[in-house]
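I'd like to ask you about the structure that follows.
Excluded from the complex is one protein chain; the other protein chains are retained at their positions.
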Amino acid sequence: MSRFRIAVHITPRRGILDPQGKTVADALHTLGFSTVRDVHVGRHVIVEVDAGTADSATALTREMCEKLLANPVTEDYEIASVEGA
Amino acid sequence: MSRFRIAVHITPRRGILDPQGKTVADALHTLGFSTVRDVHVGRHVIVEVDAGTADSATALTREMCEKLLANPVTEDYEIASVEGA
Amino acid sequence: MRFGIVTFPGSNCDYDAYQAVVETIGEEAVYLWHKDHDLKQSDVIILPGGFSYGDYLRAGAIARFSPVMQDVIAFAKRGGPVLAICNGFQIACEAGLLPGALLRNASLKYICEFVRIRVESNDTTFTNRYAVGDIMRVPIAHGDGRYTADDETLNRLEGDGRVVFRYAGGPADADEWWSPNGAMRAIAGIVNETGNVLGMMPHPERAVDSLLGSDDGLRVFESMLARIGV
Partner (left out) sequence: MQRLHSVEPRPGDPAITPALIAEHGLTVDEFDKLLAMLGREPTFTELGIVSALWSEHCSYKHSRPLLRTLPTDAPYVLQGPGENAGVISIGDGLAIAFKIESHNHPSAVEPYQGAATGVGGILRDVFTMGARPIAMLNSLRFGSLDSARVRYLFAGVVKGIGDYGNCVGIPTVAGEVAFDPSYEGNPLVNAMCVGLLHENELIRAVAQGVGNPIIAVGARTGRDGINGASFASEDLSAESEAKRPRVQVGDPFTEKLLLEASLELIRSGAIVAIQDMGAAGLTSSSAEMAARGDVGVTIDVTKVPVREEGMTPYEILLSESQERMLVVAKQGRENEVTAILEKWDLTAAVIGEVIAEPVYRVTEGDRVVAEFPGIRLVTDCPVYTPEAYESAEVVRLRAIDVSQVAELPEERDPLWTLKELLSSPTIAAKTWVHRQYDTTVRTNTVIGPGGDAAVVRIRGTERALAMKTDCNGRYVYLDPRVGAQIAVCEAARNVACTGGRPMAITNNLNFGNPKRPEVYFQLREAVRGMGEACRALGTPVTGGNVSLYNENPTGAVYPTPVVGMVGLIDSIAHITRSHFQEEHDVIVLLGEPDRNIGGSEYLSRIHGMVAGPPPACDLDGERALIDALVEAIQGGVVRSAHDCSDGGLAVALAECCIMDRGAQRGATVDLKHWRELPARALLFGEAQGRVVISTNMPDTVLSIAKNHGVPGRIIGQVGALDAPLHITTVANELSAPLAKLDEAYHEAIPRIMSRAAVVSP
């Protein structure tokens, strides 16, 4: 068993309203960042888990995403990185 | 000018209570993911911006973080990736 | 005496603050529009509760950049009195008028209830009508009220007597720093170094009429009138 550190990105699904992203984009424009085209705000989740291999740690995290971490109705998730910790 | 897609990670500063991380970890344990050791939850912000070069897009995003996206008292930020979009 | 009450997009206690001023101490209140650089010659500014800009991203983070806030900041720097309640407190912290930050409640839930808070300092523009140790019954209504700062800041606040309100009356066996939202050292309200900006999570403007459960917040307004009133 070793310890892995897995980063997951959870983002609002495309096409679904993202009021948070829109409001931040508007605010950035007001602050003078006029070249900002779009903003999306999601979650960055870091899971530290013990597993035999990086692959099994990833599979486990994927399952966590399906079951709990991401809202299957409104969000997409992606495993961004897997590191030994 | 080209379009860049920059991902920023904003995380609660170490040492500051992260109740969200703790709640998620507890929930994962209850669901049977017993090998989960720790969870941290931060924000994953994606900014799409027009800029001359990747470097200037990054610099601009850094400025957005300093000014608005991250709270200097409680959060750390990191530019996670820069891609042409 | 004129109270200027800022309306940000998403403010929703501006009306409550207005009524509290007009109905209870009979002073003048005016709304200040977030897009205007105009404080309308107010003697006191109230940053009211609500969800400015939806509190998307972080509570108060966007409102601090409103045009009117530049004038409010200048007003405060000149020593003008600012009462920042709930979302106003969050905005004042984001704007650097007050130290620290207000994070998501430890329970991760919005909490609305009457709580008891203790007056820790009456040597302020906002609390001179109370005695130290007075217990007030006041509503809280927030999702992000966990006051957080580094130890050095906390020690300085305490050392300078700038902790004005603390949550009191948790369960009997709770530790010394019990708070409904997980606030560090049970801090419910603080003032800035020069004592002219008060930030507090509880709503004194919702506690000015015993018909509605409490008038313990009334003296916050009376204190201001006593100290600043013309």
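Labels A, B and C are assigned to the chains in the order they are written; within every chain, residues are numbered from 1.
The definition used in the following text is that a contact is a pair of C-beta atoms (placed from the backbone, for glycine too) under 8 Å apart; a residue touches a chain by one contact, two chains touch by 3 or more.
All values reported here derive from a predicted model rather than from experimental measurement.
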Given C:1, C:73, C:111 or C:228, the one touching the chain that is not displayed: C:111
Residue in contact with the excluded chain [from C:60, C:81, C:100 or C:139]: C:139
Selected from B:30, B:56 or B:81 as touching the chain missing from the view: B:30
Touching residues on chain C - with respect to the absent chain: 9-10, 12-13, 15-16, 19-20, 49-51, 53-56, 109-113, 139, 141, 143, 203, 205-206, 208-209, 211-213
For chain A, residues in touch with the removed chain: 12-13, 15-19, 23, 26, 68, 71-74
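Keep in mind that, in the parts below, only the chains that are shown with their structure count from here on.
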Pairwise touch network: line, ring, star, complete, or other: complete
Cα-centroid distance, chain B relative to chain C, in whole angstrom: 30
Whole-Å separation of chain centres (CA-atom averages), chain A against chain B: 9
Contacts with two or more other chains, residues of chain C listed in rising order: 57, 62, 65
Multi-partner residues of chain A (at least 2 other chains): 24, 27, 31, 41
Interface residues, chain C side, partner chain B - complex: 57-58, 61-62, 65, 93-94, 99-101, 103-108, 146, 148-149, 182
Interface residues, chain A side, partner chain C - complex: 19-20, 23-24, 27, 30-31, 41
Chain B residues within the chain C interface of the complex: 16-17, 19-20, 23, 68-69, 71, 73-74
